[in-house]
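After this line comes chain A, so read on.
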Amino acid sequence: MAKGAKIFSTAVGKKVAMALTGLGLCIYLVLHLAGNLLLLTGSTQFNAYAHTLTAIPILPLIELGLLAIFLIHIYEAIKVSLENRNARPVGYQTKVWARTKSQKSVKSVSSTTMMWSGIIILVFVALHVWHFKYGKFYAVQPANVAVGTANTGVATSSTNPQEAQEQVRDLAYLVISEFKKPLIVALYVASMIVLGMHLFHAFSSAFQSLGVSNPRYRSILLRTGQIFTIVIAGGFAFLPVWVYLMFPTPPPRNIAGPDNGMAVVPLTHPRLTHTRLSQSHVLRGGHQ
Partner candidate 1 sequence: MKLDSKIPAGPVAEKWEHHKFNLKLVNPANKRKYTIICVGTGLAGASASASLAELGYNVLTFCIHDSPRRAHSIAAQGGINAAKNYANDGDSVYRLFYDTVKGGDYRAREANVYRLAQVSNNIIDQCVAQGVPFAREYGGQLTNRSFGGAQVSRTFYARGQTGQQLLLGAYGALMRQVDAGTVKLFPRREMLDLVLVDGQARGITIRNLITGELESYAADAVLLCTGGYGNVYFLSTNAGNSNVTAAWRAHKKGAFFANPCFTQIHPTCIPVSGEHQSKLTLMSESLRNDGRVWVPKAKGDNRPASQIPEAERDYFLERRYPAFGNLVPRDVASRAAKAVCDEGRGVGTTGLAVYLDFAEAIKRLGEDTIRARYGNLFQMYEKITDENPYQTPMRIYPAVHYTMGGLWVDYNLMSTIPGLYVLGEANFSDHGANRLGASALMQGLADGYFVIPYTIGDYLATAKFAKVSTDHEAFKASAVEEQAKINKLLSIKGSRTVLEFHRDLGHIMWEKVGMGRTEAGLKEALQQIPRLRQEFWENVTVPGPADNLNPNLERAGRVADFLEFAELLTLDALNRRESCGGHFREESQTPEGEAQRDDENFSYVAAWEYTGDFAKPTLHQEPLVFEEVHPSQRSYK
Partner candidate 2 sequence: MAENQGSMTINLKVWRQAGPKQPGQMKSYVAEDVSPDMSFLEMLDVVNESLIKRGEDPIAFDHDCREGICGSCGMMINGIAHGPDPGTTVCQLHMRRYKDGDTIIIEPWRARAFPVIKDLVVDRSAFDRIIAAGGYISVNTGSAPDANAIPVPRDNAERAMDSAACISCGACAAQCKNASAALFTSAKMNQLSLLPQGQAERSDRARRMVLQMDHEGFGNCSNEGECEAVCPKEISMSNIAVMNREYEKAALQKKS
């Protein structure tokens, strides 16, 4: 462990650590986006996916791992920034980007604001987790129990106490109802633009730090980074806009269910083949 820490303590090692954690977060972003986009196929699928995730027994461990990756990334970022500042105690009176002299430089607004975009993303993530993990609890029947009741959105209609016990969060409803608020949508989209700015430099930079880049592939890598940025940031930003514009406003609901959101579980495994019957128009119909 000490040896490992030493490897990561050099100029190269620190950047490798940042690159590895950064790319880990990129993978997480891809999975997260894929999950988000399930909402387009219907609330049931979305909820089923969410419930499946929360049903994973080692989820807390995974979440802790993710948190660790995130914290290492932040820690290295702070350390590297402080060192970089320290490397030039006396600054220039005039400094101009060399990009004005040669296009060999890839310096950009993105690359110069990594710290700021990172801080904004950090704030966003904190709010986001608070909002969705510990936020309002709208209950819903597990997908495989009663599709119909889920569609009604009336979680408390169940008469069976056993079923009521199995009620879980209706995250789809939460998402949709939140994304009907213009302020939330605006903040969310703005945050995704910031995320895009971060990724714009980060993606290709990570490969350069890992030493995967070479002259022949450098431009391909840069282009891939740009495409990745657009897909990820664009994908995330697309959902709220789409929900806001295209989804009907869901009826207001009471916050209900178990007191402690964390305690919800265990779930029976939702079978997607089963739930596929449920279409988003059904969902919408149910709301009206």
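To be clear about the criterion, contacts are C-beta pairs under 8 Å (C-beta built on N, C-alpha and C of every residue); 3 or more make two chains touch, one makes a residue touch a chain; residues count from 1.
How these were chosen: all candidates are chains of the complex that A comes from, given by their letters.
Note that this is a predicted model, so its numbers are computed, not measured.
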All of 1 or 2 belong to the same complex as chain A; which of them touches it? 2
Which residues, counting only chain A, touch candidate 2 once they are in their complex? 3, 7, 10-16, 80, 83-84, 86-107, 111-112, 114, 201, 204-205, 207-215, 218
